[in-house]
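See below for the structure under consideration.
With one protein chain removed, the remaining protein chains of the complex are shown where they sit.
The block that comes next holds chain A.
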């Protein structure tokens, strides 16, 4: 846990929850503490700290346990979940592409709330979508969709110490009549009060992981191969736990039948065996043949895939951060595992001086390590020891993680700063928008609305437009950095 990590966490909390919560978060980031200690070191009123903690707990960002002598609860920050908030847009998008809008809104509301009871969730979403459908149909649809989100494990019961494993995906007992009455503004205790639901990030990660694999394979080979690996993954789930490092054997005929039936990829259907062959023979070792019976069965080597992808990402980072000569050297060291500097020069075909400079640079930035081997004393010859270069991937990955955190922090800082610099103008625009919106709702239009709108001068509009573009670019970049983070996390998960 580094300074970079701490900075990013702090900034995320600050942006989403404000200063008090960020401060409290920072204290327990450094040291899991009791309420008393937090109050003491934060210099914030106890009621405020309590409030902050309860918000953090509700969003599953803080966990607690009893201290050793059971006298007080110790609060800890759940770092993973804080960072996860950056990934929420991707979660929402995933649901949107996989299902439809009602699902999307359901997931979005859960993410906004942190955790929520099923009835409350349905009420909330129904209010948002009311205008599109008749209420009765809508409520039934929402109930069904919520249930399928639970069945597919995208949503899970918020677990406490007393929750049993089998309860996690047990469908709630929902009374739609009750919900309707509450929706109409009356008070009633809902049938599922006290049972809270939250999203199951593991399930989302599983989808994102599969998506990444399919996209990567499509990039490297073609769309047909992408489809093949997609179906292999799909069939993998029939017999295999989602997070094991290599799948149980999958009978290939099963996949072939699906390809034939679906008929979306005629090329794949015609040359099915060839595609399987190519994938199996490929140096990347994505799948492995483990049985000959009935057309053969194959294992998907998921851990191996992520090692490969991570190597490639790291190589690409070396390529961009330094240059193509550096990535060439880096790849040679990877292929040879251990290599002497003299050997490098001939194989990479780069002048000796340049090779030395690059090696030094890579060493300096922790991409390489050196092993000194002492030659046995008896052997003659000028050098008494020799140097071997080597790469420790897990160390490089950690360096990369740090770089990601730092970059995220910088990008977010810049975004906040630009907002701050233009705060007055942005606020003004907000006010104007609110007023004109209000007028339109009241049915006022024409010149009076225009007058208000013109309070923002053309040059101001230009600036606003520029800022808008900038914010978009910065937010998009944050998502892209998170993609790299995701890949590195996957690597570490399988390590």
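Just so we're on the same page, a contact is a pair of C-beta atoms (placed from the backbone, for glycine too) under 8 Å apart; a residue touches a chain by one contact, two chains touch by 3 or more; residues count from 1.
Here is the rule we go by: contacts and distances are computed from a predicted model.
S.K.: According to UniProt, what is the chain that's been left out of this complex called? Choose from "quinol--cytochrome-c reductase", "DNA primase large subunit", "Geranylgeranyl transferase type-2 subunit alpha" or "DNA-directed RNA polymerase III subunit RPC6".
M.R.: "DNA-directed RNA polymerase III subunit RPC6"
S.K.: Among A:85, A:182, A:195 or A:313, choose the residue that contacts the chain missing from this document, as touch is defined above.
M.R.: Spelled out, the listed residue whose C-beta touches the missing chain is A:313.
S.K.: From the listed residues A:224, A:246, A:299 or A:422, report the one that touches the chain absent from this view.
M.R.: Per the contact definition at the top, the residue touching the missing chain is A:224.
S.K.: Can you say which of A:410, A:461 or A:475 touches the chain missing from this structure?
M.R.: Going through A:410, A:461 or A:475 one by one, A:410 is the residue touching the chain not shown.
S.K.: In the full complex, which residues of chain A touch the absent chain?
M.R.: 216-217, 219-222, 224, 267, 270-271, 274-275, 277-278, 283-284, 308-309, 312-313, 315-317, 319-321, 324, 327-328, 331-332, 335, 342, 346-352, 354, 380, 382, 400, 403-404, 406-407, 409-411, 413-414, 417, 470, 473-474, 477, 479-484, 487
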